[in-house]
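A short write-up of the structure that comes next.
One protein chain is absent from this view; the other protein chains keep their places.
Moving on to subunit A:
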Amino acid sequence: MEADSKPKKSGARLCCVCNQNRAALKRPKTLEQICRECFYAVFEEEIHQVILENQLFKPGDRIAIGASGGKDSTVLAYVLSELNRRHNYGLDLFLLSVDEGITGYRDDSLETVKRNELQYGLPLKIVSYKDLYGWTMDEIVKMIGLKNNCTFCGVFRRQALDRGAALLKVDKVATGHNADDIAETVLLNILRGDIARLSRCTSIITGEDGPIPRCKPFKYTYEKEIVMYAYFKKLDYFSTECIYSPNAYRGFAREFIKDLERIRPRAILDIIKSGEDFRISTTTKMPEQGTCERCGYISSQKWCKACVLLEGLNRGLPKLGIGRTQGLNSDGKKDRKRDSRTPSIESKQCGSLEF
């Protein structure tokens, strides 16, 4: 259905669920008119159903919630503790935060997480790039510039989360990836030719054969609805974009999905469905899993990506691990004309941007 606007009369527009209260909003997912209370209820109930149907948790699990201070992780922490209470999941919840060392951005959002610790009563652990790798993102960007910085950050963050989770001795990590994120990832993997990732990126639980499994309870939750929930509930969150992100290739997919949502809201879920349904042969060459020789982390190559990137940083070779490389010492990146207006262009395998 096309999203057409209903005439905005001030007459009684009732919530379509309870038919009693006045509708306060239109649900971005379904365009239904709904009151606040019913919105909270349906939002929380849908997530509860996703948790049940996909058996994300079991009683007694210790769960680390990846907390950045942003809206997704704040709402996740809030909703999970609420559902844990309401439905007796029996979970031990923790907040796990990663400090990438981005001044003006991360230090502010960490303040938010520290407040969340108090507000939700969930113990917080912070792991920093500086401690783990010896580099902050500010230092990294100073060295490599504004292209490919998301590659470094993404790779490092994944390991950081795993290390933090190990320190907390948790059974699973829950992240706030929402439906929009996953739809973007599906599109990105098609655009970049990554069939192996395409087959994995819609899974709600990943890394079951790795150190710590991760799950995405928000897999079918729309970003707009998360924002609405946080807004109406007046949740405390940090709402600025990372200062280094404007050039990410993901921006293309994000723009497109925003436009798509305007015409047909359900398209986001349809993309995820397509991603789940793609006929990808199980004999497609999947990376073989081993361990990194340098740090012991899970890796499909001799060295894990984080070690490769770190090596590059430490040796003053910022392009190491970026672009198509054979071994550790060649740089296959072609120069492209850079237009300062368009986002950066890398069409190469740029490390694990995906989750």
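As a working rule, a residue touches a chain if its C-beta (ideal position, glycine included) is under 8 Å from a C-beta of that chain, and two chains touch if they have at least 3 such contacts; residues count from 1.
Criterion: contacts and distances are computed from a predicted model.
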{"item": "Protein name (UniProt record) of the chain left out of view, among \"BHLH domain-containing protein\", \"Cytoplasmic tRNA 2-thiolation protein 2\", \"Protein YIPF\" or \"SRPRA protein\"", "value": "\"Cytoplasmic tRNA 2-thiolation protein 2\""}
{"item": "Sole contact to the chain not displayed, among A:V79, A:L198, A:A248 or A:C307", "value": "A:L198"}
{"item": "Selected residue (touches chain absent from view) among A:E45, A:D131, A:E208 or A:E276", "value": "A:E276"}
{"item": "Listed residues A:I190, A:I205, A:V227 or A:C295, member touching the removed chain", "value": "A:I190"}
{"item": "Residue ranges of subunit A at the interface with the undisplayed chain", "value": "1-2, 186-187, 189-195, 198, 252, 256, 259-260, 263-264, 266-267, 269-271, 273-281, 284, 342-343, 345, 347"}
